[in-house]
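See structure below.
With one protein chain withheld, the remaining protein chains of the complex are depicted in position.
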Amino acid sequence: MSLKRALAATTALNLCAAVVPAAAQDSSITIATVNNGDMIRMQGYTDQFTAETGIGVEWVTLEENILRQRVTTDITTRGGQFDIMTIGMYETPIWGANGWLIPLDDLSAEYDVDDLLPAMAGGLSHDGTLYAAPFYGESSMIMYRTDLMEKAGLEMPDDPTWEFVRDAAIAMTDRDNDVYGICLRGKAGWGENMAFLTAMSNAFGARWFDENWRPQLDSDAWSETLNFYLDLMEEAGPPGASSNGFNENLSLFQQGKCGMWIDATVAASFVTNPDDSAVADSVGFALAPNTGKGRNSNWLWAWALAIPAGTNQQAEAKQFIEWATSKDYIELVAENEGWANVPPGARTSLYENPDYQAVPFADMTLKSILSADPLNPTVEPVPYVGIQFAAIPEFAGIATQVGQEISAALAGRQSAEEALSKAQALTEEEMEAAGY
Amino acid sequence: MATQQSRSAARLMMAPAVVLLLGWMLIPLTMTLWFSFRRYLPLRGGDLGWTGFDNYVRFFTSSAFWPSVQTTLILVGGVLVITVVLGILLALLLDQPMWGQGAVRVLVIAPFFVMPTVSALVWKNMFMDPVNGLFSHLWRAVGAEPVAFLSDVPLGSLIVIISWQWLPFATLILLTAVQSLDNEQMEAAEMDGASVLSRFRHLVLPHLSRAITIVILIQTIFLLSIFAEIFVTTGGAFDTRTLTYLIYQRVLESQNVGLGSAGGVYAIILANIVAIFLMRIVGKNLDR
Partner (left out) sequence: MARAVTPKQKAINTGLAWTIGLLIFFPILWTILTSFKTEAEAIASPPVFLNFSWTLENYAIVQERSDYLRFLWNSVIIAGGSTILGVIIAVPAAWSMAFVPSRRTKDILLWMLSTKMLPAVGVLYPIYLIFIQLGLLDSRIGLVVILMLINLPIIVWMLYTYFREIPGEILEAARMDGAGLREEILYVLTPMAVPGIASTVLLSFILAWNEAFWTLNLTAANAAPLTAFIASYSSPEGLFYAKLSAASTMAIAPILILGWFSQKQLVRGLTFGAVK
């Protein structure tokens, strides 16, 4: 009867449509990227790249966690779904060491690879070979409300201590008016609360592992770090801080609900942008705090573009990377959106540019980046590379679970000691499973 | 009526579905079993050889294992209780004469169409957010301190979100069942002076038992593999890590496929225990 025939016909049609690959342009590259503001802006300029080179670009834009699971699955199985992947400082050295990325050692002369900030190029290399080009780089710093600071009768030094930050946070807090002295990350995740806390712990002299890879979360330094953090958030943090990550805190700060916020330097351009931020004209900057032990609580990170080995569009992919991380791209953005909105933290020449030096946060961003040393992240020696992470494959999984314990402590579901002893136990478990 | 010929024809017709599902079950299952005995660490170069039962022992003795089983059972049980109880009440209400019955039914059914990711995002950000969420505005309006739902009552909040998604399903099935209740019997019972409660217990509930069974069966199947809602809202923090989520953490976050595969085998065992339990009650009820 006709129904079945109709069904069959529709199926056949569907299958045909499904088999024929969509938009099979010959020179078209697929790029996986994260849904951060600078990347979304880059997508807007892609047409210019296509016009210049004739290479089409397909974007796969995903939320950070989904992106990570997506590209990791693909690279470890040699899935070959992407010609360019947006990855960070944590993945690059590990993947590069495994031979999964194409070395970027033959970039053109006009690209001027030596112009990349040494800290960034170093963090994106393995054994001296660059495996990913930084699209933007960041450290972390204090962003604070100058008006509230003044109201509290305090003055922010350029290089404050944690003691000062705590006193200022308490003085600025005004819960009745929804103003909280300090907003810090609390949402569990190795790239969320643990990035912050690991960087913070460095200032308190803590470390993840000793030289023999023994987990150190049961140390006094970690206990001191965590207790300080929990007390501070208790006294001056916003409600529900345990589910606040970068984005949540950004929107709180933009709404004028935070006195201080210690987070990525790239946030500076968002909080000073009058279109999005209600407090754009009263934001000041300072180095992330220290405790006088010689380390500040700032991290180092770059979002970078890398080419997975096995792509058959290597040349085109390289062309795109050279375009997107070039000086010209920075100028293109500056021309259209102003200097405050260019991708920061990747190139030395940007910070030598007088136009950019006029941007209020440029100086502090550079200082923060320069003060970060991934090889010697904390007071005592460590066997790993990385400031807010340890560049070993197991770290992401471990730190996310540790982050959940700490987040639970922040939510008041357990004490700092319980959190750390569970964290220590699970880290030992995982390290043992990985064969250390 | 079944002749030998029609029996073999029937077998032939069943074959594609059975073979496909057998393949869909066996191929991944075999691979999962294989991986579960291997030291398979993708980020350390892939398959690093045989490890015997190490992965099984490690997964089972991990401090996260039993809590995750417990969380799974609480989550599934909680959602089942809420959707069945509210579903019965709602079905009884919607069955009463009223104006605009069709329109109300459309409203009640709507959450079922919403993607789990979308519903989790909407609930998390626009309702349960302690600063900008609608609930926090409501709480403040009555002078109360806003509640950080997803960290203060995480599992409860998750149960609410998931129940919201599944309530339409339960309600609709139960409603169809309620509509087929025997009117005369009810009226007779009413005249005999049976109270509302006793009518409910002795007439309505037995009549609904089959529908309730089906709600429980189908929902359990879907709820055991709940993932997106947890991923979006708590990311497994605050004791909301179910067995499915624990496996996700092992496979994708820790990149330990061997360990995760062993977890997958445990999950299959748990699912089958639940399934056998369900089949006992379902099998009985379905035959009626």
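In this document, chain identifiers A and B correspond to the written order of the chains, with residue numbering beginning at 1 in each.
The rule we apply is simple: a residue touches a chain if its C-beta (ideal position, glycine included) is under 8 Å from a C-beta of that chain, and two chains touch if they have at least 3 such contacts.
These numbers come from a predicted model, not from an experiment.
Novice: May I ask which residue of A:S251, A:N296 or A:N353 touches the chain that does not appear here?
Specialist: With A:S251, A:N296 or A:N353 as choices, the missing chain is touched by A:S251.
Novice: Just name the one of B:L43, B:A64, B:L155 or B:V251 that touches the chain not displayed here.
Specialist: B:V251
Novice: For chain B, which residues lie in contact with the unshown chain of the complex?
Specialist: Against the missing chain, chain B presents residues 1-2, 6-7, 9-11, 13-14, 16-18, 20-21, 24-25, 27-29, 31-32, 35, 40, 42, 90, 93-101, 103-119, 121-123, 125-127, 132, 134, 137, 140-141, 164, 167-169, 172-173, 175-183, 186-187, 210-211, 214, 217-218, 221-222, 224-225, 227-228, 232, 243-244, 247-248, 251-252, 257, 260-261, 263-264, 267-268, 271-272, 274-275, 279, 282-283, 286.
Novice: For the chain that got dropped from the picture, name the residues of chain A it touches.
Specialist: 1, 3-4, 7-8, 10-11, 14-15, 17-19, 21-23, 30, 32, 35-37, 40, 43-44, 58-64, 66, 69-70, 73, 77-82, 245-247, 250-251, 254-255, 270, 276
Just so we're on the same page, only the chains that are shown with their structure count from here on.
Novice: Using the average of all C-alpha atoms in each chain as its centre, how far is it in Å between chain A and chain B?
Specialist: 35
Novice: Note which residues of chain A are touching chain B in the complex, please.
Specialist: 65, 69, 72-73, 76-77, 94, 98, 178, 187-189, 238-240, 242-243, 248, 251-252, 257, 393-394, 396-398, 400-401, 403-404, 407-408, 410-411, 413, 422, 425-426, 429-430, 433-435
Novice: What residues of chain B sit close enough to touch chain A in their complex?
Specialist: 39, 41-46, 58, 62-64, 129-132, 136, 145-146, 148, 150-152, 231, 234-239, 241, 249-250, 252-256, 259
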